[in-house]
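Structure record follows, encoded as structure tokens.
Removed from the display is one protein chain of the complex; every other protein chain stays in position.
Right after this comes subunit A.
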Amino acid sequence: MTATPALGRTAAARTTSEVRSTKRFSPLSRGDGRRAWLFLAPFGVFYLAFLLGPTVWMLVSSFFNTSTVHAGLGSFAGFKNYGEMLTRSDFWSSMWHTLQFTIYTTPPLVILAFFFAVLTNRIRRGQWFFRLAFFLPYILPSATISLIWVFIFTPSSGLFASVQSALGMTPGAGVLASPNTAMIGVAVATVWWTLGFNFVLYLAGLQEIPRELYEAAAVDGATTWNQIRYITLPLLSRTTTLVILLQIVASLKIFDQVYLMTSGGPGISTQVALGLITNTGFTDDRIGAASAASVLLLIVIVAIAVIRQIIDTRLARKDA
């Protein structure tokens, strides 16, 4: 990235990468930078006002007893808000539910998306129909998805209960009614809803793979499974990396489906981190405590993203 030559050092002291980068001269001339900033300014203002600003405010207010109904930061709390969150059993359970949701949704959303993309890609006629069918749920808003699935899971009269009755089973109080199955219900709805996004990413990746590779493999007598194993999977590894990372981050930010389908219940068995933060901040009017919880969640998400990145880099190096 650096376009400025590293002056004041001898060429011998430069690393190879620096030498390589100094060879590429920037096509920009002096003064263009300022104009670039001017073009970036509108976005920059929004970025400052709605992302960086609130983030800084969140960090600061997490050390205060900030209340929604009083102006200013309120009295200084030090690490009390963090202490409270770290010792609250419902904070830990909400963190666990967030993780639980991520564990329930990420593998199926990656594996099923890959599976359906491979199948769809093999279809020659009418492929548009399958692309549309798998992507269609994704364009629906979460409120619609929640309504559909709450209907499906309605105790005794819902679609799921009707199917159970038709099969001669006695429908229970419903998937969303039991603390043991409610999260599974939310996860199933989410997989159905968001599968299309990963599916499209995989389909795009699949279409980048030249058909000649498969033809050559077929001529050499490779089975379909071998073609997937030795051509599709390795050539899609970059897509898979991207899909997994995006999926983990998206799943950790779970909020709307839970809010709309179970509002965290039964009990607090599906309460997720963002739900707890919203309740603390807007219902309990405790912005300070909510900020502390947000910071803790941010740390977890960043840590998971970084760990993923490190593993990925290690693997890439091993491959090279």
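What we mean here is this: contacts are C-beta pairs under 8 Å (C-beta built on N, C-alpha and C of every residue); 3 or more make two chains touch, one makes a residue touch a chain; residues count from 1.
In this text, contacts and distances are computed from a predicted model.
Of "Alpha-ketoacid dehydrogenase subunit beta", "Multiple sugar transport system substrate-binding protein", "NADH-quinone oxidoreductase subunit I 1" or "Ketosynthase family 3 (KS3) domain-containing protein", only "Multiple sugar transport system substrate-binding protein" is the UniProt protein name of the chain excluded from the display. Looking at A:Thr144, A:Ser157 or A:Asn226, the residue that reaches the missing chain in the full complex is A:Ser157. Only one residue in the set A:Gln127, A:Thr283 or A:Gln309 touches the chain that does not appear here, and it is A:Thr283. Residues of subunit A that touch the chain left out of the display are 29, 32, 65, 67-70, 84, 88-90, 150, 154-157, 172-174, 176-179, 261-268, 279, 282-286, 289.
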